[in-house]
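One protein chain is absent from this view; the other protein chains keep their places.
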Amino acid sequence: MNSISKELKEFKKNKDLFFIGLPGMLALFIVCYLPMFGLIIAFKRFNFDDGILGSPWAGLDNFKFFFTSQDAFRVTRNTLLLNGTFIILSFAAAVFVALMLNELNKRSVKVFQTVLFVPYFISWIVVGYLVYGFLSFDYGVINSILKGLNMAPVDWYSDPKYWPVILTASYLWKNVGYLTIIFYTGMLGIDASFYEAASIDGASKFQQAKAITIPLIKPLVILMLILSIGKIFYSDFGLFFFVPREVGALLPTTDVIDTYVYRSLRVIGDLGMASAAGFYQSIVGFLLVLGSNLFIRKVSKENAVF
Amino acid sequence: MLSKKIKSLSLILSSALILSMGLSACGSSDKSAEAPGTSQAASGTGTAAASPDTQLEPYEINWFFPNGAQADVNLVAEEMSKITKEKINAALKLTILDWGSYAQNMQIKMAASEPMDLVWTDGGTLPYLPLVNKGAFTEITDDMLKQYGPNILKGVPETAWPAAKVNGKLYAIINTQVLGRTPGILFQKKYVDQFGLDLNSVKKLEDLTAFYEKVHAADPALVPFEVAQSNSGGIFFNEYSSTLGIELLGRQNPAAVYISDDSTKVMNYFEAPETKEYLKLMHEWYLKGIIKKEAPMLKDVTPDQKAGKTVSIPTVVNPDTAANVSSKLGLKAEEMVALTLSKTFMNTASIIATMTGISKTSKNPERCIMLYNLLYDEKDTKLFNMMNYGIEGKHYTLAGDVATFTQNSGYMLASGWENGNMFNSYRQSEAQPEWYPVGPDMNKNATVSKLLGFNLDPEPIKNELAQVASVVDEFYGGLFTGAVDPETTLPKFLEKLKGAGSEKIIAEVQKQIDGWKTTR
């Protein structure tokens, strides 16, 4: 009783802020939380007659196809390694570029920012064609250059060993500009008086970046990092599907969970099995986020997301 | 409410009964008599027959099928509705979804129990069998077909129906086209002449090696034998297997039988010696430059075709194939010749390749069949052709039975194999053969599979089928385009198939086939 009235009192103190956040929370509830009843599809033998709620339970049967697969290890490894590489490199590149932009005058920032952001608009289907234009054996741009240099052309699409690099390059090309804008925006929020004070103290640009920009941008980077880690089991389907052109020989290094599930189920089209794979990805992502958040809370409490 | 429903239903039934009597009575001289709904009024046999409006309550038929988007689809649907309203008092709503998202979109709509009437289905894009198993379609009984779809029964060959039946029950209407597959190769005639190939002497693919070698030696930029990752070339084996005497259940399902084998013993078609010979030939051709180096990653063959570099195309040969393909190469129909490799083969897969089911959520399945009956009408093909060519004068012009599309008119479907009886279609050029009697004859004379009517229930082996599908994806492209050596790769492939459960699949298929044979 006492605790309830205490909580009520606390709520009264916070009610203005609560109501500011309320519309967003309601919208999230409708758009995201209401459909969550569908999570149970992963545990159902779904049929149209009985619908989602009425279909018979299937226990963990829907999870079997993925976990008993001989490729489960391979696709999990690819997913983690490739996405891990993407996160590390794209974050490093974006922070680096954003730091440079932060030092430049506004006009050149505009130009560079626009240029770097354009690839974000090119769909993966089209990127797939572009990559093929660069790498095709006979007429590809790269092989033409190699031939010009009197070097032997490379058969890029038959050897899986090149593909982690090609995929990473494609990913960075398309996404670094986007991340850069996020970090650059974060830097814009930094109080200019810090820099003024530092300049007066005679700090060099490097010192300013190290002492002001980086520490102040750190919470944003950490937040983005945690969000990305939560998504590490999900892959950018378009990248892994369209860029390697579904060439079977490349699957050893390009097959990730999303593409594997898609390829396996496209004939059978089983809603329950597809949901089970998605559920697995969510759970792992969730645990990873809880883990990394816990870790950050231990190291520096104020940077933890929740 | 309920009694009203029953009453209207009995009205429909009685009018249909009258209709079937009227049909047999008044013969085919009166075209409108072919159409149910108006027949009783036209023939005047019905004693209590009022106008069709009071017989049939107005209804809107909601039809979903995949194709390229058509800007004027509503216009055409309205125009069609004028005819259908008059004949069966039903308006028509057409929803065309693009091929790429059709399956996903329909499965979501079905799972959400959206009201729908007609839904296009097939063996691979939106597979029929799983949908039937999950209860997506209403059963179409023999009585319903007899009462409301006499034209359908006339148009679809009797041998074909079992293919569409699941446990003896029918859930979709077969769209009629050439229902069997005839594997063959289409050549540019000028190269056949130039390098002196005698098509009559070709009995099997191996006989073509010398010809292709000559072509390649003469101009290495040419593409002697068109193969690409997953298009006509890549999955040519689906059809060519019947030439080798093997019947597949599906490209990604290793279970197969020999066509001539009366005991229908199930085997793994990737293990068959015939398959290995084929793969060896493809590899030989690949190394010799007969197959393009890029074949395993090539998705789009149109650039080569448009550039006129394609010498021959493995394909299914139908009476209209030469005319259709030659236009892609910028040639006339007579500038291409077709070589057929074996007799037309008809099996479950080739029959269920295009069907239209009636959704469980349809409130009036009878009317759907009536509509389909109109589309199947051999005598009055106006409605069917309107659906495929649009409105005469606006979307196309007609000379005899040759329809010419008006450029950029906003409607250009021309997809009769999706929505009724293809043989009722106008032709698109003089070069196309007339479908009667060639088409129905091909269906009549086709070799019929011993497994026709067998439909695999994937439920007990769906984990294995899913895993095997993924393994097939990994190896199929490389092997079947000839890019990799079957001597080294095939064993790896077979081993991985076993790991994914191919043996369990074969055993289960055998069990189901044996069971099916006893019930037949």
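Things to note:
The chains carry the letters A and B, assigned in the order they are written, with residues numbered from 1 in each.
FYI, a contact is a pair of C-beta atoms (placed from the backbone, for glycine too) under 8 Å apart; a residue touches a chain by one contact, two chains touch by 3 or more.
In this section, contacts and distances are computed from a predicted model.
One subunit of the complex is not drawn; among "ABC transporter ATP-binding protein", "ADP-ribosylglycohydrolase family protein", "ABC-type sugar transport system, permease component" or "DNA modification/repair radical SAM protein", its UniProt record names it "ABC-type sugar transport system, permease component". Check B:S415, B:S449, B:T481 or B:S502 against the missing chain and you find that the one touching it is B:S415.
In the complete assembly, the contact with the undisplayed chain comes from A:L223, out of A:L89, A:A198 or A:L223.
Shown as candidates are A:V126, A:M151, A:V165 or A:V299; the residue that touches the absent chain is A:V126.
Across the interface with the omitted chain, chain B contributes residues 67-69, 71, 73-74, 95, 97-101, 104-105, 108-109, 111-112, 114, 122-125, 177-178, 230-232, 235-236, 238-239, 299-304, 306-307, 309, 315-316, 318, 320, 324, 327-328, 353, 407-408, 410, 412-417, 422.
Considering the complete assembly, chain A touches the hidden chain via residues 10-11, 13-14, 16-21, 23-25, 27-28, 30-39, 41, 52, 97, 100-101, 103-104, 106, 108-123, 125-126, 129-130, 133-134, 136, 138-141, 144, 173, 177, 181-182, 184-193, 202, 204-205, 216-217, 219-220, 223-224, 227, 230-231, 271, 275, 278, 282, 285-286, 289, 302, 305-306.
In this text, only the chains that are shown with their structure count from here on.
Taking the mean of the C-alpha atoms as each chain's centre, chain A and chain B sit 41 Å apart. Interface of chain B with chain A (complex): residues 103, 107, 110-111, 113, 124, 127, 130-131, 133-136, 229-230, 250, 252, 293-294, 296-297, 299, 360, 458, 462-463, 465-467, 469-471, 473-478, 483-484, 496, 499-500. Chain A makes touch with chain B in their complex at residues 46-49, 51-52, 64-65, 68-71, 132, 136-138, 155, 157-158, 245-249, 251, 255, 260, 263-271, 273.
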